[in-house]
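Here the complex is missing one protein chain, while the rest keep their positions.
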Amino acid sequence: MASMVALILISILVVVFWGSLESMGRYGLNFLITSNWNPVDDEYGAFTAIYGTLVTSLFALVIAVPLGVGTAIFITENIIPLKVRNIIGLMVELLAAIPSVVLGLWAIFILEPLIRPFLMFLYEDFGWIPIFSTEPLGPGMAPAILILVVMILPIITAIARDSLNQVPIQLRQAAYGVGATRWGAILNVILPAAISGIVGGVMLALGRAMGETMAVTMIIGNSNVFSWSLLAPGNTISAMLANQFGEADVGQLSSLMYAAFVLMVLTLLVNVFAQWLVKRLSLKY
Amino acid sequence: MPDLGYKNWQKRNIVNRLLSVLAGLFSFLCILPLIAVLAYILIKGISTFNLDLFTKLPPPPGGEGGGFGNAILGSIIVTTIAALIAIPIGVGGGIYLAEYSTGRGFSQFIRFGTNVLAGVPSIIAGVFVYGVIVSTRILFGNTFSAIAGGTALSVLMLPTVVKTTDEGLKLVSNDLRRAALGVGASRFVTVSQITLPKAFTPIATGVVLSIARAAGETAPLIFTALFSPFWPNGIFDPIATLSVLIYNFSAQPYDLQNQLAWSASFLLVVFILALNLLARWLGRFASK
Partner (left out) sequence: MTATSSSQSAHSNLDICLSIQNTTISYGDFEALKNVFCDIPRGQVTAFIGPSGCGKSTLLRAINRMNDLIEGCSLKGRILFDGADLYAPDVDPVEVRRRIGMVFQQPNPFPKSIYENIAFGARINGYDGNMDELVERSLRQAAVWDECKDKLKESGNSLSGGQQQRLCIARTIAIEPEVILMDEPCSALDPISTLKIEETIHELKKSFTIVIVTHNMQQAVRVSDTTAFFNAEAVEGGSGKVGYLVEFNDTDKIFNAPSQQATQDYVSGRFG
């Protein structure tokens, strides 16, 4: 029965690879760098979706890492009473339990209208920067990034919290013992000792962000037209799959499978790297 | 007498206070979404909560009234199918890893595979089941079906169940195992009579959490279970689920449908948070 896990994993790879063979043969690696996705002419290139996947998850990471690590520090180092810390920890864990589709609903009706004035301000005052160069008209990459932040925050916080808790008490004592202030100890001794675990957690979060589907699909706008701008609607591989897979015809299906294969390879690489990092950590301590 | 007083305006104290405030602010930003999401779901969900939601079918576009009784039933059916597939395989795999394997080579590979499978995007599970079950019409010529949806969800539940079983069993002390084997019990009897009951709570906690996660999953269902505006018609037909209903109805331009999406979210979130708190309570129960 244990081999079922391996069997499923391998068959997922095989099924997705098999399905994408035709499209691979037709477009080769050009698929990755062309951006016209046109079911009518039966021409496919996934650059828009790949760009969207990478850009949304990386930006989400940039915002979520400081927030998550900061929160983890706040709830492991005794800055405030233990009771309050436990409540914050519990709430962050519960945030992880909220289904993605519910967050998507919330993003459509609450979050996006709420931040639109701010996005408008970015467009009007910083429109000369390519990533702010279009007028925000509703769904787009920017709100998708924010909802991704909400989704990966709990993972980063939880893993950073575990890594910080694993730092041996002796090391803490050493730092405070030579007269370090709280943040002197955190920044110079405790955080460096926990860093490989935290980086592993960040990589896991990156994998999650790249594969995250529902909330992103609902708020990103699902546009196949390429734009550098974060304020414009865009697409990610998983959003494209969610949207088009159900009613695709044969040629499109194969291209979608190809896109799924790309996503699979990306997340696999990130996950294996994350596991390797975490393992290296557990060997060290 | 040495001066040991805390000096408010010393540079290092100012820096420390600033950083602490910053970390506190980050924590607040972290829990703000939870509060905001729960608040809106409560406001929008409770205000129109009524019994019709449980007993009626969704209205046609532009229609009035109605509920999502079919989606509630469908979610229960699909999640149950997923649990029926994932729990036996997952618990069995976990038992193998913890009790029978040597901890080298093959089982290392399986543990690694379990972690990798846990990181596979949920939409890929949908693509996989679509490729294997839906497009091949392997199940009596049916395409989209409750059973395809359940299978897709089970792929996502499996790694969690394997992992918690494995870890739960590893916590059981080896002395207990040796004691049982020492009095002549077979491997099988030892596992089924001694170690499994001991590890019941952590395994149950993991199973409850995986069910909670599966109940809210949407991506793997969109093109496996599909959706249906009617009452479930057996497990070989397309079926409505709460999560897909939220997705579909959120995109419709009608207030009524949007409203139903909020009500469904309310129900789903209450159910999932309840399961999470149950798992937490189980865990606490175990540590006593």
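Per-chain residue numbering starts at 1, and chain names A and B are given in the order in which the chains are listed.
Please note the rule applied: a residue touches a chain if its C-beta (ideal position, glycine included) is under 8 Å from a C-beta of that chain, and two chains touch if they have at least 3 such contacts.
These numbers come from a predicted model, not from an experiment.
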Among the options B:Met1, B:Leu51 or B:Val183, the absent chain makes contact with B:Met1
Hidden partner chain, touching residue among A:Ile50, A:Val92 or A:Ala175
A:Ala175
Positions on chain B contacted by the hidden chain, ascending:
1-7, 12-13
May I ask you to list the residues on chain A that touch the chain which is not drawn?
78, 82, 168-181, 184, 188-189, 192-193
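The criterion applied here is as follows: only the chains that are shown with their structure count from here on.
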Centroid distance [mean C-alpha coordinates] between chain B and chain A, Å
19
Chain B - residues contacting chain A, complex
12-13, 15-16, 19-20, 22-24, 26-27, 29-31, 33-37, 40-41, 88-89, 92-94, 96-97, 101, 107, 109-110, 112-117, 119-128, 130-132, 155, 158-159, 162, 212-213, 215-219, 222-223, 226, 243, 246-247, 250-251, 258, 261-262, 265, 268-269, 272-273, 276
Going by the contact rule at the top, pick out the chain A residues touching chain B in the complex.
1-6, 8-9, 11-12, 15-16, 18-19, 66-68, 70-71, 73-75, 79-80, 88, 91-95, 97-106, 108-110, 150, 153, 157, 181-184, 204, 207-208, 210-214, 217-218, 238, 241-242, 245-246, 256-257, 260, 263-264, 267-268, 270-272, 274-275
